[in-house]
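Here is chain A:
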Amino acid sequence: MAFVDLSFPDELERFGVSTTLDCFNCGTCAAICPLIYEHFPRQMIRYAQIGARDRILENGVELWRCLHCGLCTQTCPREANPGELILGLRRYVLHHWRRDGHVPS
Partner candidate 1 sequence: MGAPAGEGKILILATESCAYPGADAVGQAHITYPANTYILKVKAPVLFPEEFYLRCFDKGISGIIVMSCGVECPYEGAYEALAKRIDRVYQLMKQRGLDIRRLRLTSICTVCTRAFVNEVKQMQEVIRELGPPGSETKTSEEAAAAAESA
Partner candidate 2 sequence: MGINQTLSYDALVVGGGIAGLQAALDLADQDYSVAVVERDASIGGTMIRLSKVFPTLDCASCITTPKMAAAAHHPKITILTYCELESMEKDGQGRVRAVVRKKPRYVDEDKCIGCRQCEYHCPVYVPDPDQGNFAARKAICVPFSNAVPQIAVMDPDHCMLCGTCAKVCPTGAVVYDQKPETLIIEALTAVVATGFSVTPLEDKAQYGSGTIPNVITGLQMERLLAPHGPYNRVLRPSDGMEPDSIAFVQCAGSRDKSMGIPYCSRICCMYAIKQAMLLSGALPLADITIYYMDIRAFGKGYEQFFQNAQAMGIQFVKAKVALIEPGEDGSVTVRYEDQMSGGTTQVSHDLVVLSSGKVPGWNPQGRCPLTVGPDGFISGPEPKLAPTRTVEEGIFAAGAAVGLKDIVDSIAEASAAAMHAANYLESRKKGLGAVA
Partner candidate 3 sequence: MGKEQGATKKGADKEVMKALRAARKETIRRVSAQVKEQKKIIASITGELKKGPRTVPEIAEAVGLPAGEVLWWIASLKKYGAVLEGEKQGAYFTYRAKD
């Protein structure tokens, strides 16, 4: 994996997310998520924390699995707002797709 890039959490603030690094990776969000889908959403949050832009864009489609049900945000022990983080990442990814003229395949 490339270098950790903490400018990414800063960049996410433009997409309405300021709690990226508040998360201490306890995994409550992943476990409570009704999707019961591997490490979602913590995986995305961790990628955002370490600034793995490429991973987020590669797996961008996954972000739309989120139901925006808010259970992760409700139960997050750190009040890191994982639900809003996922929404912010959606905005970030959509912004990129649109800017790059991304065509779904």
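A word on the picks: all candidates are chains of the complex that A comes from, given by their letters.
To be clear about the criterion, contacts are C-beta pairs under 8 Å (C-beta built on N, C-alpha and C of every residue); 3 or more make two chains touch, one makes a residue touch a chain; residues count from 1.
Predicted model only: the values in this text are computed from it and were never measured.
Trainee: Which single candidate from 1, 2 or 3 touches chain A in this complex?
Mentor: The touching one is 2.
Trainee: Which of the residues in chain A come into contact with candidate 2 in the complex?
Mentor: 24-33, 36-40, 42, 74-79
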